[in-house]
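Shown here: the complex without one of its protein chains, the others still in place.
Read from first to last, the chains carry the letters A, B and C; within each, the first residue is number 1.
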Amino acid sequence: MQPSTFNLPTIFSITESEIDLNDLLAKITLTSTGAAAIFTGMVRGVTSRDNPHETEFLEYEAYIPMAEEKMKQVADEIRERWPVIEGIAVVQRIGKLYPKTPTVLIACTAAHRDTGVFDAARYGIDRLKEIVPVWKKEVSPTGEFWVEGDYTPKPGE
Amino acid sequence: MQPSTFNLPTIFSITESEIDLNDLLAKITLTSTGAAAIFTGMVRGVTSRDNPHETEFLEYEAYIPMAEEKMKQVADEIRERWPVIEGIAVVQRIGKLYPKTPTVLIACTAAHRDTGVFDAARYGIDRLKEIVPVWKKEVSPTGEFWVEGDYTPKPGE
Amino acid sequence: MNHIKLLFFATIRDRAGTKSLEIDIPVDLTILGLKEKLSTDYPNLKDSMKSVLITINREYAFDDAVVPSNAEVALFPPVSGG
Partner (left out) sequence: MNHIKLLFFATIRDRAGTKSLEIDIPVDLTILGLKEKLSTDYPNLKDSMKSVLITINREYAFDDAVVPSNAEVALFPPVSGG
């Protein structure tokens, strides 16, 4: 008995406030929910891979109304691929964010853990980094630069 | 530059208190951490799969000292398989737990999300359900019964 | 002429020196035509036009799309959120 999509909770927001995992998880937990997969991204103070460097803080900005529409689209794509997903939360924090601070969250809930709930969360963060219009500028002891993604959305995305 | 295992945070506990995701995530976030995969299990009030039924509450018990040792073992196994994992938290809540309440958490952090951090969390919850001595009794409107697992640990596990 | 609103983000905004701009464009101008017009009118933006992403009314738009009147057109580099 699959709950209808009609009243399944989908949360998406761009916020300047702290990301509260407890609160978001509670909001996407239904009576039928038994499992949640949550991804969070944090600001790294020290990066070792690719171009090793230190970060003092990141400055995030978003094209807010479009970003929220695209987060909704990411959630819709998740539901299309994993119809058993019950609740979805997609949150991007913006502003000046320091190392160790959670900046983004994708959470998916389902009745059981073997339903693709991990893959759904993974898909969600990958898609967010492709199509949701958010950018970050790195500020380090030696200067600042915009981080640029490498994905070009295709027509219809 | 892989951080040495020496001072990587590993949290494991059996608790009767609420599971605080924000707090646990902060405790396993290093300066080099950029990604976290978190799994939580919740009490289902309504189960549809296999043997459909309703649950009023679950009563969890644990062989506490052994459970904590086996949680440590699960964390060690994760680090052996995914050496890039930075922090690990494994928490099982016990006692009388009502629907929608998080009962268990496995969280793994790493520098980047494409490092196996999702697989590590998935492995963690699967292993916890195999070898960590915790049991739950279902109490429903129509009676109560012990849930039994189906895994027999092998020598050395 | 059609009146449109341009929004700039991240590196593109830095180069444009402004967050937004209202301009008039010929009827039936395409995204490709808009890029050419911006390269001419705002030389600072010329280099950015190769890899820029463009949206019309918050949907990704491509070279042959026609820019409608009163459109909200945003220009930005590949996204880097998360």
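Everything that follows uses one rule, which is that contacts are C-beta pairs under 8 Å (C-beta built on N, C-alpha and C of every residue); 3 or more make two chains touch, one makes a residue touch a chain.
Model, not experiment: these values are computed from the prediction.
Participant: Name every displayed chain that the left-out chain is in contact with.
Facilitator: Even though it is not drawn, that chain still touches B.
Participant: Out of B:Lys27, B:His53, B:Lys100 or B:Lys129, which touches the unshown chain?
Facilitator: B:Lys129
Participant: Which listed residue (B:Ala62, B:Ile85 or B:Cys108) would be found touching the missing chain in the intact complex?
Facilitator: The missing chain is touched by B:Ala62.
Participant: For chain B, which residues touch the unseen chain?
Facilitator: 41, 60-63, 65-67, 69, 92, 103-104, 125, 128-137, 146-155, 157
Assume only the chains that are shown with their structure count from here on.
Participant: Centre to centre, using CA atoms, which chain is the farthest one from chain C?
Facilitator: Measuring from the centre of chain C, the most distant chain centre belongs to B.
Participant: Round to the nearest whole Å and give the separation of the Cα centres of chain A and chain C.
Facilitator: About 26 Å, centre to centre.
Participant: Could you say which residues in chain B touch two or more other chains, in rising order?
Facilitator: None at all.
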